[in-house]
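Worksheet: the structure to be examined is printed underneath.
Missing here is one protein chain; the remaining ones are kept as they sit in the complex.
== chain A ==
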Amino acid sequence: MEKARPLWATPLQFVFACISYAVGLGNVWRFPYLCQMYGGGSFLVPYIVMLIVEGMPLLYLELAVGQRMRQGSIGAWRTISPYLSGVGVASVVVSFFLSMYYNVINAWAFWYLFHSFQDPLPWSVCPVNGNRTGYDEECEKATSTQYFWYRKTLNISPSIQENGAVQWEPALCLILAWLLVYLCILRGTESTGKVVYFTASLPYCVLLIYLIRGLTLHGATNGLVYMFTPKMEQLANPKAWINAATQIFFSLGLGFGSLIAFASYNEPSNDCQKHAIIVSLLNSSTSIFASVVTFSIYGFKATFNYESCLNKVILLLTNSFDLEDGFLTASNLEQVKGYLASAYPSKYNEVFPQIKNCSLETELDTAVQGTGLAFIVYTEAIKNMEVSQLWSVLYFFMLLMLGIGSMLGNTAAILTPLTDSKAISSYLPKEAISGLVCFVNCAIGMVFTTEAGNYWFDIFNDYAATLSLLLIVLVETVAVCYLYGLRRFESDLRAMTGRKLSWYWKAMWAGVSPLLIVSLFVFYLSDYIMTGTLRYQAWDASEGQLVTKDYPPYALAIIGLLVASSTMCIPLVALGTFITRCLKRGDTVPGA
């Protein structure tokens, strides 16, 4: 008797699993940056348009395919067409790359979480130097939060060529992160289904708490007003539309095979159309919600820095000219400066080079994304809040939940095809397969804990998934619409769910979405080709800031290998299937 496929206990678990997977770190650290760069409030226009035109249809397509075929990505695409199981293999390869580097972020979140239980927070003070007369030099040049990130957490080397040794502290955190992921996926949907209740809902609780705290911070409104003021001229900028499309695409996690894997554990009669709309809407509203929180935190940080800068200038002038305490305030600073310049010109000229021009706009203009936002900018804002340990613990706990939720989807994308294949699952129970996958990923992930690990992380983050995913989803859409047949798929869906497919979905799947993906693909290819050599940001310890460097040839080769190993799967497997079929036909023909 065939073992029944494990199912989600309730449809709610499936929805929570999709939300927990889709709502990840990109909503928190990429969307606010894009919003700020491409016109503030007016970025919402291309974002919502792309959501309706690209995000919802493609999400529905993946969920429908998974629910219909009831197999992981490799099996599902093999069912659609045997020549297309390469698409499934490519998805698994990309998911494998992603899970390798993504869990390192969870390791870093663990590191910061464990360090949040100290008073004062370790990233709020610089360590003192050898003879205790001042602070550490690198920390003086940079800020204490940057120092803690680059020196204490990463212990980063000056360039990617200098590999350094594996740092035992992040390595321990990485092992813990993988153990936690293993614990959550150990029993398949039985354990994952319960964990996603927490990983999907807890980040919202923390975001809500942060929203209330953020909006009541001093200077939060400065940030909100500045960031959300629409700059309508950005609507004409094609980059805004391209970035909106890219953000929707990657934020929903299309093409990795995780959505197909999750949907394959559904009852066939599940209404995946409703779920697709719910998940995509929730994902986008979470992005907007998170950016409100982020901008209020930005506003607080910028106002704090601006006021500290002003106070330093006031102190400097008060000391140099022996003015009375309290005489100089922020409001009369300019007047008094003018008076001093005219009354004591020589002394003023001496002091003048040290007087910094404090500007709130320049503080607000610092746009950061990625790990820099999460681990440097946010920690800088948190250290200035009251009861900073509590806020720090909450924040990194939320990052951890978001990261683990996405990891569950990534590992499901790898494990579902493995457990579906009879060859492997007959030898090993699913606990052993999960354990093996986690162990291999953890071992390879140790590369990211070396001194040059962050540079390799950036390589994987920027190049491992971008082009390959676009190609995978393009082939998926074309395959379902034209190879499998849109009408056949429509009747399958009607038989499964009992609902008629709306004309809107058919139009999007057959026409608009593939065109969009092709244009994105062409844009990115031409962008890579035109910029010529690829560069990266390296941390210079002597200067205390980032410098741009070129990648060495072997790093470029690895980038090429990353992209090729997933994209080449599609044609290679198709070719392989074609050859085996020809050979089989060649064998049978003489016998007939």
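Here is the rule we use: a contact is a pair of C-beta atoms (placed from the backbone, for glycine too) under 8 Å apart; a residue touches a chain by one contact, two chains touch by 3 or more; residues count from 1.
One rule holds for everything that comes next: contacts and distances are computed from a predicted model.
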Options "GPI-anchor transamidase", "MIP18 family-like domain-containing protein", "Collectrin isoform X3" or "Translation initiation factor eIF2B subunit epsilon": UniProt name of the undisplayed chain: "Collectrin isoform X3"
Selected residue (touches chain absent from view) among A:Glu307, A:Glu451, A:Glu490 or A:Asp550: A:Glu307
Candidate in contact with the missing chain, chosen from A:Pro127, A:Pro230 or A:Gly544: A:Pro127
Full-complex contact with the absent chain, from A:Thr10, A:Ser285 or A:Asn319: A:Asn319
Of A:Leu172, A:Leu486 or A:Met568, the residue in touch with the unshown chain: A:Leu172
Residues belonging to chain A that touch the chain removed from view: 110-111, 113-115, 117-118, 125, 127-128, 132-135, 172-173, 176, 179-180, 182-183, 186-187, 191, 307, 311, 314-315, 318-319, 322-326, 329-330, 429, 431
